[in-house]
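Removed from the display is one protein chain of the complex; every other protein chain stays in position.
What follows is subunit A.
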Amino acid sequence: MSVNDRSLTTSASMNMQGIGNSSAGSNQSDEQVEPASTLSIFSLDMKKHEDIKQMLDSNKENLKLDAMRRVIGMIAKGKDAGDLFPAVVKNVVSKNMEIKKLVYVYLMRYAEEQQDLALLSIATFQRGLKDPNQLIRASALRVLSSIRVPTIVSIMMLAIREAANDMSPYVRKTAANAIAKLYALDPELKDELIVIITKLLADKTILVNGSAVQAFEHVCPDRIDLIHKNYRRLCNLLVDIDEWGQLTVLHMLTRYARTQFVDPNKTYEDDKKSFYDDNETEKNANDDEESSDKKTYIMDSDHRLLLRCTKPLLQSRNSAVVMTVAQLYYYVAPRSEIHIVAKSLIRLLRSHREIQTIVLKSITSMADKHKEIFGPFLKSFYVHSNDSSHVKYYKLEILTILANASNISTILREFHTYVLSPDKEFGAQAIHAIGRCASTIPEVTEACLNGLVGLMSKKDETIVAESVVVIKKLLQINPSQYGDIIKHIVRKVDKVTVPIARASILWLIGEYSDRISKFAPDVLRKMAKIFPDEETIVKNQILNLAAKLYVMNSKQTNLLVQYVFNLAKYDTNYDIRDKTRLLRALLFQADKCPALSKNAKKILLAPKPAPLLESIIRHHDQYTLGTLSYVIGQAATGYRDLPDFPLEPSDSSVRNVEIIPVSTSQHDSARNSKKGTTPGGKKNTGIDENFFSDEEEEDAEDASTEGPDDEEEENEEDEEEEEEEEESDGDDEEQSIENKNKTNEYEQLDARSPTIVENQPQNSESSEEEEESEEDESESEESTDEDEQTIPKHVSTVGKSPSNTTVNNYALPTPKNSLFEIDSETFDPTPTNVQQTSTSNFLDDFYGVQSESTSSTLTYTRQYDCLNRMTGNGLQIQYRFPRQPFPRTPNMVHIELTFTNTTTNKDIQSIKFLKARPGVQIEGFKDIDVLPSGASIIASIGIDFNDKTQAALFDISFDGRQLSTPVSISCHVGELFEQKFLNEQEFNQNLARLRGMHEITGNLNLSEIQMKKLNFTTIQSKIIQCANISSVPSSSGDSTIYRFAGQTISSKALILITIQLNMSQSIINFTLNSDRIVLATMLLEEIKQTISTVS
């Protein structure tokens, strides 16, 4: 049965109805068919819609799909497909993904118009919100929040609240996006939404942060207090947020900075006050970093952080991001730093025409305020003949603004070419620009005037006219010097035909008639002859001329003036008639108003202020640069002005966070690992040779200060660090004193916030480095480049400063925390642990979307000794497995070493990694130059254990001596693994490959009480205690089978663990599949032992 047959029969029966319906004004013709007559449109119409309806009702998927595609086609063309709503909405339950999607598209378009029917679909979305597939959950929420049906506000609210707690960051992001939509639908919900926004702002996943800030901007942009706690994190993560998210965050941060920090460009007196008000230590720390001329103003370290973190974004490929950073610098940065944005803005000028226009407009305003920053790029604003008109005008404007005594000759030459360009309007603009240059730069006024007079002899009228107008204005500024030019212009009066130019000439003659007393009456005579044919504006000036001449020289011109006045008396324009009456009264009727007539001369020839040659382009500086309002020159709906800087800075401690933000190393490693090792899914067995050599080189740079080649790099890095160090070094001293007293107690905690301790030795290291660099001539080049190199600095220090300041203000952690740490030794996942792992993992989250559910909440880390303080002469080394991928080499186990100087009075000098004992590959730590007594430091090393539990040995040296016994690090079997995310299907596939000899089994008897305790959470936590592996989500929901998967770090060999609970016999069956059977056996024992401790 073909569809066509069916539709034909229905169309016949529906025909009458069809005509009735279509007269109701529906224009539903599908354009694929071009109807021949109006009548056929109607019949065809109905047929088509019936056709589609039937296809939608059919039970064949492909018919439905076809129908939906046609419906979408109608929507796309702007045709009304609203009457199909009932037929379409039914298909929301379709199993076919594409039908479902298209129905969603339809719903978002029409639900608002057919709210009652739309409610039918809600149940489907609610079901979708519970779907195990994150993408389906997200899309259900998206549609639910997009259909704009006010009756479901409460359902939306519930859904958003739930989704904000979803374990998938993608769903949380969607929830953040939905907040703004819900708010638009029902602003009453603001308070409830703010609670959710607060939560999402603090989300650990950068994917979510961008959208959360977006929601914040929509719902409660005034609640700046919500940002405080997230400020530093947002700054630090800015580069990792997606480009559109960056835009929102940048806007928000600009506003934040304007409300929280003081104006960096204030004068000394202003600053002094705020300076002393503030926390002195912190301010002092900043001092050295600032350039010498800014001694008076000390920037808040958070303010500095913002500038530092946004700078790399100038390299974004997204012009909007670059522009927004430029805007941020314009409004927030000290004047001396704004220049860095210029180059990037110039780069945008090579982009699309539309982008050029907007960027140039913004540059106009920026250049107006900060001329110097665009000075070097003058040539980039030269006009190409095929630039669009907007681009030309803005370029011209910028050139005019940038003109100064030193570059004016080139600019004038350039302008001269523009004057002659075929685009006459542009030529006129150029003449105007010349005039402006002439009026602002006295050195060239004369030359410009001569040039303009030269232009008057051109044949083109617009050019001549514009020249005359500009000359008039210039002459007015300084009339005494240029009598000759006035004469020259007067001679032109017959040739110039453009009204405005004629008017200008006549005005000039009238105004300066004393200089050209011979010509003036003659001109008036000529004008009188052609008075009726002139434009109003010219007539006006003829009257002015007549009046002024009469005042000056009444004898000669009396009759002429009377004649002109009589002509004007009967003019068609009432303004002219009025003016005539006025002038007549003033000049000829002395008896009526003697007071005025007496002063007629003074009135008419009063000195007139010279006009300002103003830009032809209207500036809209009252609006924030780069906003829509700025571009269109009127306040757009929803425009908000940027607040002014407060006089007093807000208390910076509000930005401190309890959870210490990620330090640089962690941040970097996370960033690296995301890029370097996220392909972890792939086996890394066949890595290129080059890979290793590269890495080794890099490592050498990191680890050694020897070798001239490396020094360059080294120095750069150190300078970066140094800058940072200096900022905080005041605090460090304070810190170190306290450290001395408490180190023994607080070792663990120090380990937790590595930057605190790390800073100190590096500080001295870097100063050493600096000396070296001064000695080394080759360095001079490097240091001159420093300005250009500032970007790297900012990047590398990004993560540090917040943790510094946090710690400063937060004083020392309480002993309670250290107790927690001790707890962790007994394998209990404690709150501190959770906190720690969540901070370190949150970057990973984004990249391992699913890891979140399993790993971030439960991880344990145990600390082991590898060098006790007796053998180490006071140096104690402990190590732990942070369970993060080793950033540089993905197949090495990441190990964190904690060096502690346990002596009370002796600094330990230059701790160096010498070499690994044969048979093991180790990436050593960076040299530690000095470890003051009582302090501890954390360093990371990577060891390739080669999938063995054999201890790795390596030599270290300190105080110039090699330690006689090698340091030994043995790897717990579980630490040889890393997480591997598999779904159940993949798990089973891999399982099938690893049967037989790759399989080992074991079982464990437990008491019944213990058995009852076993559930997913307890099993998972126990397994994660044993090894760094992840659970495999189960689709069956069977609570007796649990699956875990991981892979060895070194060779990426899979390990699959299946745990089956036999409740009736209180037996747990374990099955481990791996081709590393030895490891599997060891792991099995470990797991059995751990699980047996369940209580």
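In the analysis below, contacts are C-beta pairs under 8 Å (C-beta built on N, C-alpha and C of every residue); 3 or more make two chains touch, one makes a residue touch a chain; residues count from 1.
By our rule, contacts and distances are computed from a predicted model.
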Q | Undepicted complex member, UniProt protein name, chosen from "GPI-anchor transamidase", "MHD domain-containing protein", "CIB1 protein" or "Pre-mRNA-splicing factor 38" | A | "MHD domain-containing protein"
Q | Contact partner of the left-out chain, one of A:Thr557, A:Thr627 or A:Ser652 | A | A:Thr627
Q. Which one touches the absent chain: A:Arg317, A:Lys608 or A:Arg961?
A. A:Arg317
(Q) Can you say which of A:Lys90, A:Arg148, A:Arg161 or A:Lys229 touches the chain missing from this structure? (A) A:Arg148
Q. Tell me, which residues in subunit A touch the chain that this view leaves out?
A. 61-62, 65, 69, 72-73, 75-78, 96-98, 101-102, 104-105, 108-109, 112, 132-136, 142, 145-146, 148, 170, 174, 177, 180-181, 211, 214, 239, 242-244, 247, 251, 312, 315-320, 322-324, 343-344, 346-347, 350, 352-355, 357-359, 376-377, 379-380, 382, 384-386, 388-390, 414, 417, 420-422, 458-460, 463, 626-629, 631-632, 634, 636-640, 668, 671-672, 674-676, 678-679, 681-682, 684-688, 690-691, 694, 698, 713, 716-717, 788, 791-792, 795-796, 847-849, 983
